[in-house]
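Of the protein chains in this complex, all but one are displayed in their positions.
First chain written, first letter: the chains are A and B, and each begins at residue 1.
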Amino acid sequence: MATTLDRSADPATGSGLLRIPHEPSWVRLVGIVGVLAFVGAQAVGVLTSPPDRDMGDLQKIMYVHVPAAWNAFIAFLVVALASIGVLVTNDERADLLAAAAAEVGATLTALTLMLGSIWGRPTWGVWWTWDARLTSTAVLLVIFVGYLTLREYAEEPERRMRWSAAVGIIGALNVPIVYMSVRWWRTLHQIQSSPATVDPHYVIGLRANAIAILLLLVFFIARRYHLSRIENALAQRAERRALFGPEIGEDRHAGA
Amino acid sequence: MVQTQGHGARTRAHSYPSVSDPVLAEGVARRFAARWALRGVTLSVRRGEVVAIRGSNGSGKSTLLRIIAGALRLTRGTCLVFGHDVGREARFVRPQVGLLGHGASLYQDLSVAENLTFAARMACIAHDPRSISAAIEGVGLTPSANERARNLSSGMQRRVALARLTMCAPKLLLLDEPYNSLDDDGLAVVDKLVRDTRADGGATVIVSHDVDRVSGIADRILTMDDGLLFAGESAAIARDADARAHAPLLLAHDRAR
Partner (left out) sequence: MSLDPPLGIRDEMSRMRAVAWKDLTAERRSKSNLNGVVFLAVMMLVLFGFALGPDAEALRSAAAGVLWLTILFSGVLAFNRSYQLELEGDALETLLLYPGERWPIFLGKLVANLVFVLLVEVVVVPMASVLYNLAVWRALPSLLTVLVLGTIGFVTLGTFYAAMASRVRAREVLLPLLLFPMLVPLLVASVGATMALLSGNAMGDAASWMRGLAAFDAIYLIASTLAFPYVIEV
């Protein structure tokens, strides 16, 4: 009797039904807590600080702008650490984590810049100031976008993994250098630095919002990461189906 | 067991594969995006052996050669060349392996002599003008020594690649369709190269669809089909269910120690 190909030895199938990973239950919890925390933190911010003597109520925008900036940098830190993880362990999950963090980080960075611009216009009459923080944030956004664009163009999964990791690490290395060099540039030109945001009145609101947005950051990154893993698993399943037909235990009529 | 002996086969005492063999590949698989080009190839090549692999286009023959050479990373499985892992210990593998690819892999704006000088410098072997001229003469290209690669025919470019291979004298030869686009002089060089390597205790893997040519020199002829390696000379056999039933035997034999 003709034997069929020994599929257990075939790497395309491995053995057993390919599992679709389940999102851990804590992710949803973090998301809910994060939303509540954000609402609460915004309330804290609005209620605990008086209108700024220069900016008025517009100052409240800072409660999103500044924590968003902090968390964008945290997202980038995750990209950098996950990228190191990719090069050390060669595990594609680290790569998916880095990509998820990059997407969320890019969104946060864009949000930071927009809010900063909106804040700046009525305050100083300009849409943009070339101060160190804002400029570094703009550069960070372009680095993120470059990272994500590279991933778009590198089609081979293993190549994409290695390239993204290298670009992520070197990009991360440069962010503090950009910040320092712009600061240096500004001080030499003796430009007025932007108003401090560490007036004690604001600290509570800022911290509360920072934590809330951090929770939301974790939620979005975890969710995005999990979605990538599902996409991955489904693609591999479809590929196996194409090669060998439905597997034992798989519903023959289910969609891929 | 279905195993085709080429005419060049020598009777030898049956020996099990050992770790320091020229090639010891097990379950090698390679994926390109969604497509698996190699799906679990197990192969061992002994010293002094010449193994020929034939198969249709897209069966994964070139991919296998490139993985053994270390030019491509493998997705799954292991591959040892002279006992060293091609991935992690590539720096020990590369000095001993010579790959003749499909194309000639030359710098088009450099002359024949310059291409070979560069190769010699990169391989850290003698690159004085005399050695280079000798290599060029060995493939009969002395008149074109200072001709830019761009101006040579593909057959001549391939001969330059052969000269490069001869200079480096690798212990494991990996030849991808060496009989394509070569004239008789070039073919003679290939044959000599394979014989010399065998005499020195090295090994050769030749990918070729030219069965007649290859059976004169090969000890074993294998077939690749759709990413898997089979014994047997004809791809038709390979597709036949009976032959596939024998395939696990080949794998078991190669895997046995």
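Everything below uses one rule, namely that contacts are C-beta pairs under 8 Å (C-beta built on N, C-alpha and C of every residue); 3 or more make two chains touch, one makes a residue touch a chain.
Everything quoted here is computed from the prediction, not taken from an experiment.
Peer 1: Tell me the shown chains the invisible chain touches, ordered by label.
Peer 2: Checking the complete complex, the chain left out touches A, B.
Peer 1: Would you mind spotting which of B:Ala71, B:Ala134, B:Leu187 or B:Val211 touches the chain that isn't drawn?
Peer 2: Only one of B:Ala71, B:Ala134, B:Leu187 or B:Val211 touches the chain omitted from view, namely B:Ala71.
Peer 1: For the full complex, which residue in B:Val23, B:Cys79 or B:Ala104 touches the chain that was left out?
Peer 2: Within the whole complex, the residue contacting the unshown chain is B:Ala104.
Peer 1: Can you tell me which of A:Val33, A:Ile61 or A:Val139 touches the chain that was removed from the display?
Peer 2: Within the whole complex, the residue contacting the unshown chain is A:Val139.
Peer 1: With the missing chain put back, one of A:Val30, A:Leu115 or A:Ile169 would touch it. Which one?
Peer 2: A:Ile169
Peer 1: Which residue, A:Arg28, A:Arg121 or A:Arg159, contacts the hidden chain when the whole complex is considered?
Peer 2: Going through A:Arg28, A:Arg121 or A:Arg159 one by one, A:Arg159 is the residue touching the chain not shown.
Peer 1: Which chain A residues would touch the chain omitted from the figure, given the whole complex?
Peer 2: Against the left-out chain, chain A lists 87, 139, 142-143, 145-146, 149-150, 153-154, 159, 162-163, 165-167, 169-171, 173-174, 177-178, 180-182, 184-185, 188.
Peer 1: Since one chain isn't shown, list which residues of chain B touch it in the complete complex.
Peer 2: Residues 20, 66, 69-73, 82-84, 91-92, 94-97, 99, 101, 103-110, 114, 118-119, 121-124, 148-149, 164 of chain B touch the chain that is not shown.
Here, only the chains that are shown with their structure count from here on.
Peer 1: Could you please state the distance in Å, as a whole number, between where the Cα atoms of chain A are centred and where those of chain B are centred?
Peer 2: Each chain's C-alpha centroid was found; their separation is 46 Å.
Peer 1: Which positions of chain B touch chain A when the two form their complex?
Peer 2: 27, 29, 31-34, 36, 39-40, 73, 75-77, 228, 241-242, 244-245, 248, 251
Peer 1: Give the list of chain A residues in touch with chain B in this complex.
Peer 2: The touching residues are 2-3, 5-6, 9-12, 155-158, 235, 239, 243.
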